[in-house]
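Here's a slice of the assembly, chains where they normally sit.
A and B label the chains in the order they appear, each numbered from 1.
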Amino acid sequence: MNLMEYQGKELFRRCGIAVPRSQHCTGPDEAAAFVAANPGEWVVKAQVLMGGRGKAGKIKFASSAEQARSVTREIMATPMPPNRQNPDGEEIHSVLIEERLPIAHEAYCAITIDRTHKRPVMMVSGFGGMDIEEVSEHHPDSIAKHFIDTAAGYSPFIGRELAFASQLDVGYRKAFPALAGALYELFFRYGAKLVEINPLALTSDGRVIASDAKVELDDDALFRTPEFTEWQKALPLDEDETLAAQAGVGIRNFRRFGGTVGTMANGAGLAMATMDAVTNAGGRIANFLDVGGGANAERVRNCYELVVNHTSAKVFFINIFGGITRGDEVARGIVTALEETRARRVPLVIRLTGTNEEEGRAILAAAGMTPVETMDEGATRAVEIAKA
Amino acid sequence: MSIFLDQNSNIIVQGITGSEGSYHTARMLAYGTHIVGGVTPGKGGQKSEHGLPVFDTVKEAVDVTGATQTVIFVPPPFAADALYEAHEAGISLAVCITEGVPVHDVLKVVGATSGMRIIGPNCPGLISPGKASVGIMPGHVFSQGDVGLISRSGTLTYEVVDGLTRAGLGQSTCVGIGGDPIIGTTFVDCLREFKNDPQTKAIVICGEIGGSDEEDAAAWIGEHLAGTPVVAFVGGQNAPPGKSLGHAGAIVSGAFGTAKSKIEAFRAVGVPVAERPSQIPSLLEKALAASP
């Protein structure tokens, strides 16, 4: 679960990380009313999950209520344009009106999880406020890293070492170790997979303030903080994610591509291999769909309808290799789906093996369906049907 | 021989009376695995439906049965607790099947259970064909032989093994290491064991996009496994790019993580990379024929 800037900053505040004074507004009138009541120099920032707001003209200044109204309207008028990471772009539903800081320096600070070291890694760079990936590529030494021992946890020396190693401006030095500690506390307390401050501003009057906030929470840990379920409702799901959630699978388990061969497999690895197989056989993929482990009949039926009703599939290749997923349940799900569904019919190519495969095949046979033997065979057959 | 697991491994099941735990215990027993008991707090003193003794705590189970390995079928909020309990009870190998364990739980438990090997979480387990199976793998697709297999995926593993078995290439041990960001046992950990296993003559690695485990494995093979036939597969070449927030992940992994990077890393150390799972057996046969 990726948080919007205003949500991330709320967590920052709770953990004692200084953030600019701000107000979250859902429209031009609200923005104008806030600035009218709080005269001063303000920044209006589109609240979206994707990056590149500055370049897209979605961050503007306002020093009067009228200006706040007009820039907010302007910002919200068009969605964020697509970029490499988010090819769909993103609608803008709200803005954050924020104190305009007298920024003297900009730095970068983040914590994420390093798979190789199996530790949280804290990263600091004196080059903040710019494309940090580019900095990382061209000046890798300017980014200092520390892999944190989870048993010992964060200790202030880590912040000191990083500040010295990344040659942070001396103005950061006093505040930085405590700030880095608060960020680590946030990272652990809320089960984050990523916390990132870019830029971490040093103001001309010597304050160190988080000028932006990127927080990604671990979906698997959300049950520990019921409040986040409410927050999640405020976050936009794209269409594919919404459909996946409706079908009862993880929001990352379904994605559409516009081709003609619908696919479904159990397990992300097999689902990806299934797509690869269809591509290798010369077909165009309609979708990615991982039905998940231990899929029961109801989930299989939902997934069937998801693909048939919501993709451009002309054929549906179901590739199940049973482990925790039992072949008989999947077969029963397919048969029930066909019996009950009011969705359009498309030809099915079924590959069903592994746990309880005999029972599954028997159920399919009773319904007049004959599964193929291998994935490659299934892919080839499906592509033939799609092209027919 | 085999790695991690053989017919003499004494194994307990944490969560033996739950629906998944109970179902898969029956299947593991049917495969011939030496399951000696199970743990379900509050049901100590009872017998499981398989006739196995049930204990309240892992400690008690270990004291009574002498188990050294455990397989964990408990819901995600309790998985780390189950691993800590296994560690304190002196278990040496814990297989965590549970999917959806919070990543911070895994980070902490992996850092605080030194001396115990954890496989998983979110993995299908491991199997030493003909000897024992721990986890949820469908035993009948495996056959005993001298190919070691390591895979990040569950179902894809079965797919690959099915192909090996049909081609007459039996397996020494197959380890499903799991697909989560943090896992207890990596490709390199398994490679190290396979290197020392006299039964294992060749190795298959089933990787995936994301992370740098495959690149690390390739580097290790280049350094320590020259001459051993190894074949790799990297899943997800046509997978959609994930939406990402922030840049920290990209900084950490650098150029690593793409299918391209992984395939190049394997090829650079002379490991052939299959384009699809069905090519693995023939590539392996070729590599075996070429090896001294």
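Structural remarks
By our rule, a contact is a pair of C-beta atoms (placed from the backbone, for glycine too) under 8 Å apart; a residue touches a chain by one contact, two chains touch by 3 or more.
In this text the structure is predicted, and so the values were computed from the model without any measurement.
Counting every protein chain in the structure file, not just the single copies shown, gives the formula A x2, B x2.
The rule is short, and it goes like this: only the chains that are shown with their structure count from here on.
Chain A and chain B have Cα centroids lying 27 Å from one another. The touching residues of chain A, when paired with chain B in their complex, are 2, 49-51, 85-86, 110-116, 118-121, 123, 132-133, 136-137, 143, 149-151, 188, 191, 193-194, 196, 198, 214, 216, 218, 220-221, 223-224, 252, 255, 257, 265-270, 272-273, 275-277, 279-280, 285, 288, 293-294, 320-325, 353-355, 357, 374-376. Contact residues of chain B toward chain A in the complex are 20, 24, 27, 76-77, 97, 99-105, 107-108, 110-112, 124, 136-138, 141, 151-159, 162, 179, 181-182, 206, 208-209, 211-213, 216, 235-252, 254, 275-278.
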